[in-house]
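Pasting a structure here, questions to come.
Of the protein chains in this complex, all but one are displayed in their positions.
And then chain A:
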Amino acid sequence: MVKLLELSKFSLDRFIVNNPALPVDFIRNAYYNGIGRHVCQLQRITVKFCKNSTDAKGVRQFIETDLVDWSRHNPGVVVYLKPRRHRTPVIVTEYLNGMSHWMSIRRFSSLEIQWWLEFLKDRSGYELSQLMSPVNVILPSVQGPWHPFLNRPTALNVSQFPNKDRGDYIPDKPTASQQLLQMAKEINTSQ
């Protein structure tokens, strides 16, 4: 299981994915979008809200203050407002390729709705999916993977074991006798 999670980034195999039940696809863009003029892929927004309930307070504030500015800023997007009693406030966004996205904005503040609208506007119409890489690579770096003899001196190939130098304990700090020798050396040099 851990192995699968690690390999999914480096493998092109479609069957190694984080969750095989969810959509998996290569990265796509709307045809020729960006080659000439950029076309906003968002076609229309339908905002359904209740005129009375507290869930829709943020939506109502957004409609009163920021909606007109936003729609003037994005002239390619059609905005429909549907007041519906006793229903949760909802945004339904439809894209040029026919996909639609339903989102509840219950108890969202005006600012949050603006943030979400930015996100929905920037999307292409393709559904959210795990992206596969079109480039297949088994070993992702030129250095080559680690193997046990990588950081070992090659002299070990021609040495006899047991090897005293390799087998010695390597202390972090100098031992007591080494410290005494150091102190003696310092005294001698100062004298």
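Assume contacts are C-beta pairs under 8 Å (C-beta built on N, C-alpha and C of every residue); 3 or more make two chains touch, one makes a residue touch a chain; residues count from 1.
The definition used in the following text is that contacts and distances are computed from a predicted model.
Between the names "Septin-like protein", "ATP synthase epsilon chain", "Large ribosomal subunit protein bL20m" or "histidine kinase", the one given in UniProt for the chain missing from this structure view is "Large ribosomal subunit protein bL20m". Within the whole complex, the absent chain has one touching residue among A:A21, A:I170 or A:I187, and that is A:I170. Across A:Y32, A:W146 or A:F161, the residue that sits in touch with the chain not pictured is A:W146. On the side of chain A, touch with the chain left out of the figure occurs at residues 1-2, 5-6, 139-141, 143-146, 150-151, 170, 172-174.
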